[in-house]
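Here the complex is missing a single protein chain, while all its other protein chains stay put.
We just call them A and B in the order they show up, numbering each chain from 1.
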């Protein structure tokens, strides 16, 4: 069995890769059925404000959201690339480990021009009860909230 | 002996560091003698097209290519910096492990101004037969194909 740190690293490697490859069904499988998912501007996290740019209270809501996005975005106008940094974590409490992980996301348009889309951090609660690690909650704290295509895709 | 995940992480840490330090001889030592190396636009990977921006079918071709580059680029006009994300890998099949790893590369000019050069992912086949991990194949899938200095250096 790999160490907890290595398993967390592999979970986030899967997370970013599956999003960038637009393999959303497999990405969803990284979440537990009760998992919540939010995208929140950094400012709101710091002020304790609740306003989220995307808020799914469980995996079904997240699945619905993805389905809607896929219908709207029939013609992709850019591809995404996540660069996820080193995860920071504490000892698990019960079956849950709290993890904080920085990220940068780049978008590339159809002419092959890449630009920084935004940076931020995942504040995650990850269940290590089963064979596989699963997100029990993932708050995407987005530093860059001034972005035109903000709600187009999960981060 | 470190775990496979840790050994893969160290291989990619070496890979990026040696490129950025322009220590190409040591970088070449990360490849097996039969290793292939390609730089391919993301679009071509997705469409199954063969057209590569750089294609070396074995280590000798890659060595020749590096030698040529060093002669042409006698005066460096920028330095490079690779930020390599978390590697994603499956269980090895025989002695070969398939690894997918996102990256971002920045260039800094002689005035000290840094810019994003491009993002993409390494699609690698890595041999774990010997004491050291070695690239058996490395496909550099480049999202950003609209770049002026594209062929100047390996990625």
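Assume a residue touches a chain if its C-beta (ideal position, glycine included) is under 8 Å from a C-beta of that chain, and two chains touch if they have at least 3 such contacts.
No experiment lies behind these values; they were computed from the predicted model shown.
Student: For the chain left out of this view, which of A:18, A:80, A:104 or A:155 touches it?
Tutor: A:104
Student: List the residues of chain B that touch the chain left out of this view.
Tutor: Touch set of chain B with respect to the missing chain: 2-3, 6, 9-10, 12-14, 16-17, 20, 79, 81-85, 104, 106, 108, 111-116.
Student: Using the document's contact rule, name the residues of chain A that touch the chain not shown here.
Tutor: On the chain A side, contact with the omitted chain comes from 3, 5-6, 9, 41-43, 83, 85-89, 100-104, 116, 118-121, 143-147.
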